[in-house]
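Single-structure report; data block below.
In this view, the complex is presented without one of its protein chains, the others remaining in place.
Note that the chains take the letters A, B and C in the order they are written out, and that residue 1 is the start of every chain.
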Amino acid sequence: MSDRLEDYLKGLLPREMLSRSSAVLGSQLNSIRNLFKQRRIPNLGWSDGVIELLLKLLSMMDVDKDPEGVRIGEREARVASPLISELASGFCHGVGRSGALIAPQPKAPGASILYELSNWCALDAMQKFGAPNMKSAIVSPVATGMSLALVLAAARDASGGDRNTVVFPRVDHDSPLKAIHLANLRTKVVQGQICGDAVRVSIDDIDKGVDKNCCAILSTTTFFPPREPDSIKEIAKIASEHKVFHIINNAYGVQSREIMRDIRSAADAGRVDAVVQSTDKNFLTAVGGAIIASPDEKLVENIAACYAGRASASPIYQFLAAILSLGIEGYEKLRDTQESNRSLLQKLLGEVADSYGERLLNVRSPIACAMTVSEVEPSLLGGVLYSLRLSGPRVIQSGRSGSCCENYPESYIVMNAAIGSKEADIIKAVAKLREGLNQASARKTEKGDQRHRSSVLHQ
Amino acid sequence: MSDRLEDYLKGLLPREMLSRSSAVLGSQLNSIRNLFKQRRIPNLGWSDGVIELLLKLLSMMDVDKDPEGVRIGEREARVASPLISELASGFCHGVGRSGALIAPQPKAPGASILYELSNWCALDAMQKFGAPNMKSAIVSPVATGMSLALVLAAARDASGGDRNTVVFPRVDHDSPLKAIHLANLRTKVVQGQICGDAVRVSIDDIDKGVDKNCCAILSTTTFFPPREPDSIKEIAKIASEHKVFHIINNAYGVQSREIMRDIRSAADAGRVDAVVQSTDKNFLTAVGGAIIASPDEKLVENIAACYAGRASASPIYQFLAAILSLGIEGYEKLRDTQESNRSLLQKLLGEVADSYGERLLNVRSPIACAMTVSEVEPSLLGGVLYSLRLSGPRVIQSGRSGSCCENYPESYIVMNAAIGSKEADIIKAVAKLREGLNQASARKTEKGDQRHRSSVLHQ
Amino acid sequence: MSDRLEDYLKGLLPREMLSRSSAVLGSQLNSIRNLFKQRRIPNLGWSDGVIELLLKLLSMMDVDKDPEGVRIGEREARVASPLISELASGFCHGVGRSGALIAPQPKAPGASILYELSNWCALDAMQKFGAPNMKSAIVSPVATGMSLALVLAAARDASGGDRNTVVFPRVDHDSPLKAIHLANLRTKVVQGQICGDAVRVSIDDIDKGVDKNCCAILSTTTFFPPREPDSIKEIAKIASEHKVFHIINNAYGVQSREIMRDIRSAADAGRVDAVVQSTDKNFLTAVGGAIIASPDEKLVENIAACYAGRASASPIYQFLAAILSLGIEGYEKLRDTQESNRSLLQKLLGEVADSYGERLLNVRSPIACAMTVSEVEPSLLGGVLYSLRLSGPRVIQSGRSGSCCENYPESYIVMNAAIGSKEADIIKAVAKLREGLNQASARKTEKGDQRHRSSVLHQ
Partner (left out) sequence: MSDRLEDYLKGLLPREMLSRSSAVLGSQLNSIRNLFKQRRIPNLGWSDGVIELLLKLLSMMDVDKDPEGVRIGEREARVASPLISELASGFCHGVGRSGALIAPQPKAPGASILYELSNWCALDAMQKFGAPNMKSAIVSPVATGMSLALVLAAARDASGGDRNTVVFPRVDHDSPLKAIHLANLRTKVVQGQICGDAVRVSIDDIDKGVDKNCCAILSTTTFFPPREPDSIKEIAKIASEHKVFHIINNAYGVQSREIMRDIRSAADAGRVDAVVQSTDKNFLTAVGGAIIASPDEKLVENIAACYAGRASASPIYQFLAAILSLGIEGYEKLRDTQESNRSLLQKLLGEVADSYGERLLNVRSPIACAMTVSEVEPSLLGGVLYSLRLSGPRVIQSGRSGSCCENYPESYIVMNAAIGSKEADIIKAVAKLREGLNQASARKTEKGDQRHRSSVLHQ
């Protein structure tokens, strides 16, 4: 467009302004051209304006926008009102074909290019952010849980009919269990063990869990302390040895350089078939998509082939928009902030612990911190913090589900310093925690005076 | 808001203007209030402005919008830029919880209400548009194919471990097959039979297909002629008798009063466990969602429970926006137009047939019409129509896949008069067909003169 | 962009889809290219999507979007938040320079092109819609009233210091009077005369009004019956003879082929210096702009030079968007509808008159119709219609201001069939009028029974 813009606009403006306008527009169109040519994440993030232009141009390639076209199919992206098209950013045909999620859709060349570019950027993200040994990736139009189901189904298919158990180092989270179930596989939970403050799943136990019925090991990199990340390098070796699939639930691990190093090492040292990560938790999109990456191109195709029918384009363009907005440099800066916020959280939480007779749990976790809750009722504290509009802390009572093991002896609270948080968020959150502890403590005293305590509070 | 608006605004405007402004705004807010109270589709469709206001108010209830909140979770709907939130219409938390798709999400009260309302409207749509015997429905955040997979998984679970085949009256479409496969079930195809021009699947053959391994019958109401809709009432009786699930793939059947009558009768006469329909094909949204409806409330809950983790809110708000925009009356008007377009298509296509030495196939289909293609090369015609920018016609060569049976003797073209099409679309499409036939015929003659014909044309 | 699109996208899509996508996008970009080259209104209106793309591309040429630029001026289109830029559709620099409204603004090449194109389209509109003898036109960034002030100031300047009265055939409207006053000129009103039902301003009286102090005649083409359009052809001759300016307030006259013929004839037969018309009343934009057209290019420049400083770009892009959306054909269709609605209104109002003992006023007016109001209190009827939410009718009591003459003997109601109205609007409006007459009549009876009548009702 801008190449010959000056020809078209001749006479509308003085020559030097024309050349300036052409340069200004050209700088922005160049970003789009480079994306088309290079098919990777730009170094510098784009302005929202350029991203909007890209999405607009792509959506204008879908045939429902063809001013000269006539449409006679049962599905032609007709919409109930202009608003509906706007709510889909113009990608009314979604992505994929009934027979193949990642195949180009003839009625939607624009959405097809959108999807291709998104997949290239997803692979680039995996490689540049720490796992260069990944060879293929797609943006899955469903979030982490459902994406795990697709991966598990592909693993199941590749394993033949006999192998139908998934060895699952315990994580107290429903979503992976549901994924295993949807694929019609059985979960074989390997219990967490208490090691000092930490909860770890023993490599030996995992190894023992893998028998001739085992189809895959589903390991986890990111969960709440005291549960530590799985030793995925060791698990990769086990998987390699036993010739079973190794699928890593890396839900919010891309943000952490440390965890991405683990993934790289694991894939170098043993078997890693697929790594699944949330687009929203790592790349600051809305909930609804995931990246499925693998060192094996063919496997990614097989996973995509498990998806039945077309899909909403929303998770796709939301991911592409987010990663273009961030750029490589922007993402690395967010990671720097995440790391310094993590340190700050530990420092401030340590001070809180000192003031209130608590202590930090000594657990490896690149994103979260946990502190004991022994001086107030955990459930009471939870309720107080909710009413103080502090969102996100997990208060877990000793022995209850959440610790990924039997009988964890401490009650505790977990707080996160996740990507996208600002320093001020950490500071304000800890201040709210102090206020919450004070309130919970005051109520406890009242209650204590009354010599009876409602059991409701424990729920 | 409007109730006491006049108090707040006192002194800003003359009294009578204030009361008028309050009446005008009030009329619109009343629509929203009524939706909240009645939880069903309005009779008259809403303006885009009121729908936007509803979505805005709901998204402003999610806790990421709380100006007094502090957020410390690993997932707090932080976004890469303001554009990202806009691309998700503010519903950054998606819908659902990791453990339960249709459970309220504490961080997203607004999205949770959105989802509840959408599900109520989905049920209302099923009931008002022809199947009052449905008792529960949800908007599934994935399209028809993946939604079938969820339903099949629930059927599988309910059937115990032994029953693992799905009896499938043949439809030449990949998406249901993939759904069966994802749920780890096996497909038992029942062949279509040629009956005059029509292709039907014999009830006896279906009955024979149901054995002790059968978990479910997956029937289909809408496909392209010559394949006729399945006799779902008879299938419902068989399912009832054999105590197997009966799942109806009603992909684009809600638009047809005739097909909805079939569904109602089937559910009255025998067993219908779940009916799955596309939101985009029936309600003019973008691709990406489906309605799963059932006469059995508990079953719908079990189906939803098969979904692993949270989901994108996009398919949900796109459906709600579309159905509010249409309203009951608007939808019935679209159905009227669909019916008259269907008649018009038959008439015009009949005239084409007369002119070009072809004939219409005599097949029951409330949405599409088919005409033989005997005087020109079918593949050549397909290519010509594509280059004429006619989108949607299916040209099928005799004997090729698409007819849902072995050795269908005719080549033919199928055209649709689907919901949302305008009369002018039908007229222009048939005109393009004439042009295409002329061009294909001219080329055939050229070719004929050359006494050899490229085999490429047949592909 | 699309020219070499296929090069950039090679490998992303199958070749034939690439060429299709390029064709679809190309068709739309061609519209933009043609506008740049031809600088006139397209024959067929554009989709909103293409208009949005045009505005986006233009706003991306302004230097505040330059990703490589650094800005150090006192005014650099910095905005308080992204929303502010959105509210201005990205044209944050407005249009014009401090010294010259229509000069290109170096910081805003995009907005400058926007303004140039808008002015070309404004001229094209005047010429194609009936006044081919106009030679120059601009979109004024202020509405009709303020635009008249600019024109009058230019006329004042050109007339030398002595001539400072404006002969004004009476129209009961404040805005032109204020325009005359702002330009520091004095108004010399020429009274309307009652001729049958009609109110006309006598050509002789106008002629007599033009003396050596006269700077300009300000005539009016569109007002409410019983006031008829001025005889602008005769006035043009007078202006020519006396060598005074003739400025036509053509507020909503472009919609009427009849009035545009009058303007053409006037400019052919005598002197017409400038014609001013509302963008919102004629071209269905929001309120805020006007077209100033003239057979004299230099005069338009002088008028523009009277504008002090830069201006908001909103009225400019709103006009351009509206005229591109309509296209020549779309506008002519709207005019057809306007004409048939005008006939319908007369017919329906005639029937009302028959039923209620009233009669239509016999007055030339291509847009409005008037009916006597003799059987109910006019003020009461006005109030009733307001409460019935009928917007726009004017109910005038005999002798009150509004008739443009002394002592008009009838009370009456005026209703319009203006451009953009639908047939249904006319029908519903007349139905509301009937309801209003019934209600007013019922109340009158009540009142009559009480043998006294509140004087409030007359206000």
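Simple rule for what comes next: contacts are C-beta pairs under 8 Å (C-beta built on N, C-alpha and C of every residue); 3 or more make two chains touch, one makes a residue touch a chain.
Just so it is clear, the structure is predicted and the values come from calculations on it, not from any experiment.
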Pick from C:R75, C:K243 or C:R261: which residue touches the chain that isn't shown? C:R75
Candidate in contact with the missing chain, chosen from C:I41, C:A149, C:A274 or C:A440: C:A149
Applying the definition given at the start, please give the residues of chain B touching the unseen chain. 1-4, 8-9, 12-14, 17-18, 20-25, 27-29, 31, 33, 36-37, 39, 47-50, 52-53, 56-57, 59-63, 65-69, 82, 90, 104, 106, 109-110, 112-113, 116-117
By the contact criterion defined above, which parts of chain C meet the unshown chain? Give residue numbers in ascending order. 48, 51-52, 63, 66, 68-85, 87-89, 91-95, 98-100, 107, 141-146, 148-150, 153, 156-157, 173-176, 178-179, 181-185, 222, 252, 278, 280-281, 283-289, 305-315, 317-318, 321-323, 325-326, 367-368, 389-393, 415-416, 418-421, 425-426, 428-429, 432
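Criterion: only the chains that are shown with their structure count from here on.
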Which chain wins if you rank chains by how close their C-alpha centre is to the centre of all protein C-alpha atoms? B
Per the C-alpha means, the centres of chain A and chain B lie apart by a whole-Å value of 29
Give the residues of chain A that touch two or more other chains, as numbers and ranges in rising order. 48, 52, 63, 66, 68-69, 82
